[in-house]
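Quick notes on the structure that follows.
Complex shown without one protein chain; remaining protein chains in place.
Per-chain numbering from 1; labels A, B, C, D and E assigned in written order.
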Amino acid sequence: MKFGILVNEGPFQHQASDTAYHFVKAALEKGHEVHRVFFYHDGVNNSNKLSEPQQDDRNIVQRWSKLAQEHGIDLVVCVAAALRRGIKDEILAPGFRISGLGQLVESGIQADRLVVFGD
Amino acid sequence: MKFGILVNEGPFQHQASDTAYHFVKAALEKGHEVHRVFFYHDGVNNSNKLSEPQQDDRNIVQRWSKLAQEHGIDLVVCVAAALRRGIKDEILAPGFRISGLGQLVESGIQADRLVVFGD
Amino acid sequence: MLHTVNKSPFQTRTLESCLRHALPGSAVLLIEDGVYAAMQGTPIADKVRAAMEQVRFYVLGPDLEARGMDGDKVIEGIEIVDYGGFVDLTIEYGTVQSWL
Amino acid sequence: MLHTVNKSPFQTRTLESCLRHALPGSAVLLIEDGVYAAMQGTPIADKVRAAMEQVRFYVLGPDLEARGMDGDKVIEGIEIVDYGGFVDLTIEYGTVQSWL
Amino acid sequence: MSEVTGGVEMEEETGGTVKKFMFVNRKAPYGTIYALEALEVVLISAAFDQDVSLVFLDDGVYQLKKGQHTKAVDMKNFSPTYRALEGYDIDKLYVEKESLEQRGLTPDDLVVDVQVLSADEISKLMAEQDVVLSF
Partner (left out) sequence: MSEVTGGVEMEEETGGTVKKFMFVNRKAPYGTIYALEALEVVLISAAFDQDVSLVFLDDGVYQLKKGQHTKAVDMKNFSPTYRALEGYDIDKLYVEKESLEQRGLTPDDLVVDVQVLSADEISKLMAEQDVVLSF
């Protein structure tokens, strides 16, 4: 199965990004394909590489980067939502790229399932 | 009257920062003092100078900077919440400073009214 | 004491929680998505009218206008205020509790 | 069709809205703060039990554990799943609607 | 066009597939950004020639309320955009009867012509979709 994922909230404030991450990890472990995670609304804040959580907490941004690099997942940050919120290439974590909303629609077309995580 | 303000949400996603801004502006117009606006939780994202909203939309970050400079308001971003979310001096808009939660408690002690805006 | 409510009464139970804690003589100010509770012709209006026997109600005009809510259809007795009026209410009623 | 609900039934009306739209044969998965709806001994439990006559209910175990909700006190007939089980449900039931 | 679609060359990449896309709008406008940003996705989806429908239920019905004036809150009034959807061949707009009635609204209160459906009819429509995007 081929999954597309939409994340609508930023890291920490809501659990959405956490749940999406664990869902993606579980899907990969079961041998499914996750071709793209699209970050929209405050979800774009998941790509801010300056994020530095406390030592005893999970690092949400790095976790996404690592997963993407290990499994070739396309992490796409919506350009319009990102501009609004001040997410630009200069602070973009590895493995993320900024692109248009068409990438989300395309994901819906190409994936067998599109699953939305938000607030 | 002396006001302290707490903003718990980031720009655009929720109206909290907008309402807080209009409240502060109205208080100043009535001759009151707003000694500090404290940004907590996702509220720290209001200080990201990379934010670039569309031309026909308000610029929330710049609006806070301008108000602070014109009226000497202390815009304080919580350091713990900011680190978590990747807000650091290198992307901090003019007029904001990063400091500890004690600044919020102090604001509650010094102000006649502390008003909270959030989600 | 001034209570503010910024959530739609159709989406969350925030208004109910506020009304359970608003003592006689205190005031409730409806802002942001909370302004929908100020409108006539909904099941919420009855609850608000009942609460108004002991508590003063205000609603933020700019938020009504943004949402296309007609000031003429606001429940009779609820006063429409602007941001300056919001400031005045925090002074008049003392400590503010924001029901988020 | 798989419906997910991630809000507490005590705070928002999201679960009600989901139940109004879950057709017989579809499934509801409770996640995040939505897991509180899976517990026995609350007024919500009756609504869930009624809905269970036509719709299958699942609840995300990791979210129950995080919140200290005892698996033994989950409403009888609601199946506890892990993240892998969540993945399986999206495959089994087809299109996913997230009630946010 | 390739700019708005994020560089996706539609015919090539999507191979002429037509799926049923439903956008579920359940939140009031202005209090949060979901309504506005959902509309931005809807507009982009028009470029992909998919079978698009929009559903407004719960507080989402408020998005279509006539007479929105955002000057005093200094926010962007995006309600005229709903009227522009027809020009993009997006004309399947459904509003839930129960949600409208509970809020004391009628179709006359809305900025666009919509089809009013019962919760049951909406549920059936939803069950037929390939992709449901909820905001």
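One rule holds in what follows: a contact is a pair of C-beta atoms (placed from the backbone, for glycine too) under 8 Å apart; a residue touches a chain by one contact, two chains touch by 3 or more.
Values in this document were obtained by computation on a predicted structure and should not be read as measured data.
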Neighbouring shown chains of the undisplayed chain, as defined at the top: A, B, C, D
Identified contact with the non-displayed chain, of D:6, D:26 or D:90: D:6
Contact partner of the left-out chain, one of C:22, C:44, C:60 or C:89: C:22
Option from D:23, D:52 or D:69 whose C-beta touches the chain left out: D:69
Residues from chain D at the interface with the omitted partner, ascending: 6-8, 10-11, 32-33, 36, 39-43, 61-63, 65-70, 82
Residues of chain B in contact with the chain not shown: 6, 8, 40-41, 76, 79-81, 99-106, 108-110, 114, 116, 118
Residues of chain A (touch criterion as defined above) contacting the omitted chain: 12-15, 18, 22, 54, 56-58, 119
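Here, only the chains that are shown with their structure count from here on.
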Relative to chain E, chain with the most remote C-alpha centre: B
Chain whose Cα centroid lies at the greatest distance from that of chain A: C
Where chain D and chain E are represented by their mean Cα positions, the distance between them in whole Å: 26
Rounded Å distance, chain B centre to chain C centre (Cα mean): 24
Residues of chain A whose C-beta touches two or more other chains: 8, 41, 80, 114, 116, 118
In chain D, residues with contacts to at least two other chains: 13, 95-96, 98, 100
Chain pairs in mutual contact under the definition given at the outset: A-B, A-D, A-E, B-C, B-E, C-D, C-E, D-E
